[in-house]
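With one protein chain removed, the remaining protein chains of the complex are shown where they sit.
Presenting chain A:
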Amino acid sequence: MRVVARLLLGPSVVVAVALIVKGYTKVGDGFAAGMVVGLAVALNAVALGARGAEEALPVLRHAPRVAAAGAALALVSGFFPLALDEPVFSHRPGPDEKVVSVGTAELMTAVSFDVGIFLLVVGVVTVLVHQLADPDQEHST
């Protein structure tokens, strides 16, 4: 199970990225992608123990910041039109304008909003796993 857990992390991130990138044209969106990565993290936590998982993946300790960054990104993507005197969630480029696309990925603010959701979900799930996986930690610090 440990081996599987470690092996799965890489592919799961790839799948998540794919889900987001294709999100606007195919099935899947930021939430699903975030859940995929969150699952990988949770699997690691179950397999290695919360402590083990965090030692193996030191990146995880940035989770709160990732969540905050996601919320900020989503907020900015949603509310920047206010600065331009348009209703919120008027995405750019607007309807009937040309969209720069890289492969199937389209560069537009709706997608950045989706990325924000993704980051937030990953961050929150990781934090929750961290909080719930090891309840005996309360008095250790």
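The rule we apply is simple: a residue touches a chain if its C-beta (ideal position, glycine included) is under 8 Å from a C-beta of that chain, and two chains touch if they have at least 3 such contacts; residues count from 1.
Quick note on the criterion: contacts and distances are computed from a predicted model.
Hidden chain, UniProt protein name from the list "ABC transporter permease", "Na(+) H(+) antiporter subunit A", "YceI-like domain-containing protein" or "Xanthine dehydrogenase family protein molybdopterin-binding subunit": "Na(+) H(+) antiporter subunit A".
Where chain A meets the missing chain, the touching residues are 23-32, 35-36, 38-39, 42-43, 45-46, 51, 54-55, 61-65, 67-68, 70-71, 74-75, 78, 88-89, 91, 93, 95-96, 99, 106, 108, 110-111, 113-114, 116-117, 120-121, 123-125, 127-128, 130-133, 135, 137-138, 140-141.
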